[in-house]
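Questions regarding the structure given below will be posed in turn.
Every protein chain except one is present and positioned as in the full complex.
By letter and in written order, the chains are A and B; residue numbering begins at 1 in each of them.
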Amino acid sequence: MRNRIVYFLLVIFFTFVFIIFYKGLNKSNLYIPNTDIKSIPEFTSETFNKKKSLNSKDVFNQNKFYLLNIWASWCVPCRDEHPLLINLGKSKKIEIIGLNYKDNLNNAKKFINELGNPYSIILLDKDGTKAIEWGAFGVPETFLIYKSKIIKRYIGPLNLKLIDEIESYIK
Amino acid sequence: MKFLNFFLVILVIFNFNFLNANEIKFQKKITKNLRCLICQGQSVYDSDSEFAISLKLIVKNKIDEGFTEDQIYKFLTKKYGEWILYDPQFNKNTYFLWFLPLLLFLFGGAIILKKTINIKK
Partner (left out) sequence: MIYSSIGYYSLILGLVISFPVFFFSIKNFRNEEVLDYKIITFSFIQLFLVVISFFGLVFSFVYSDFSNETVFNNSHTTKPLFYKISGTWGNHEGSLLLWLVVLTLFIFLFLIRSKGLLKKYRILTVLFQQIIIIGFFVFLIKSSSPFNYIFPIPSEGLGLNPILQDPALAIHPPILYLGYVGSSIIFSSVLAATTLNYISKNWATHIKSWVLASWIFLTLGIMLGSIWAYYELGWGGFWFWDPVENVSLMPWLVLTTLLHCILILEKRSILSSWVIILSITTFTLSMCGTFLVRSGILNSIHTFANDPERGLFILTFLFILILISLFIFLVFHKSDNQNSSSFFFFSKETSILINNWFMMYFLSVVLIGTVYPIFLDVITSQKISIGPPFYHKLIIPFLIPFLIFMAIGPQLKWIKSGLEGKVYLAVIFIISLLISFFIVKNTNTNFLVNTILIGSAFFLFFTTIRDFFLKKLKGIQQNIAHFGFSLLILSILFNNIFSSELIANLKVGESTKNDRFEIIFNKLEKFEEKNYILFKGNFSIIENEIEDRLEPELRIYNQPNIITSEADIKTSLLTDKFITMNIVHNEEYFNIRYQVKPFMIWIWISILLISLGGLISLFKKKYEK
């Protein structure tokens, strides 16, 4: 009798474990941080062309949508998403700011000359610390910003579907 | 006077080395506890990926700014979530994690005591 109870309890326990593992199988391993950063971080950095320092307050201060795109010349998927950014940049409703991540200035300039410049301003992040302030961990990553708040974050290169999503936001 | 200045400078350099060594140890301790988010299972200390290098720099800057260890972890978990810490925090999510092995240990101890105490009766 006692054995039967023990058996029954153990079976229930292992079934529970089985279900958990089964569910765990279907969960994605990709980690998208579920963080609470809603407001944009404050930082200061140099700009691409004019070699002056700019504070983030001055950059994101207007009442319109901004897109912060973190990119680098050595990043292959960045090349793929670049034309999409150029298209998006033509819209008056959104201003695209670039954050050049851990890059060599000459290579970055070549990249822009070759593929076009969708950015109204390009900020430099030579050591990668500004990207970390944004909670990013690699390239490419993109942030949709309005009224100094982060509305949506995209990890990885943008594609047509995501661009449509952005466009529906800015309407 | 000159000698005193000279002596002070030596003292500062000496202490600077010592302070520096301690700071490096502190930095090592913290970065060992941080997960490199783009690697497949390495700490920020061990990794040489771009993210890890930048994060090491951030940690160093925060230490220089006077952040304590806990403040640095708080800062980073705010940005990246708890997944970045290798030492699981002690909160309602992890009560079981920390207590279950200890409970099992006590349970096992109770069984052994029961087995050996009987003989005294």
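Just so we're on the same page, a residue touches a chain if its C-beta (ideal position, glycine included) is under 8 Å from a C-beta of that chain, and two chains touch if they have at least 3 such contacts.
This one's a predicted model, so the numbers in the text were calculated from it and none came from an experiment.
Screening A:N26, A:N113 or A:S168 against the full complex identifies A:N26 as the residue touching the chain left out. Annotation for chain B: contacts to the undisplayed chain at residues 17, 21, 32-33, 35, 39-43, 46-48, 50, 53, 81-89, 93-94, 96-98, 100-102, 104-105, 108-109, 112, 115-119.
Along chain A, the points of touch with the absent chain fall at residues 3-4, 6-7, 10-11, 14-15, 18, 20-27, 29, 31, 34, 74, 102-104, 107.
Please note the rule applied: only the chains that are shown with their structure count from here on.
With centres defined as mean CA coordinates, chain B is found 28 Å away from chain A. The touching residues of chain A, when paired with chain B in their complex, are 31, 33-37, 102, 127-129, 131-135, 137-138.
If you check the complex, the residues on chain B that touch chain A are 37-38, 50-51, 53-55, 57-58, 61, 78-81, 83.
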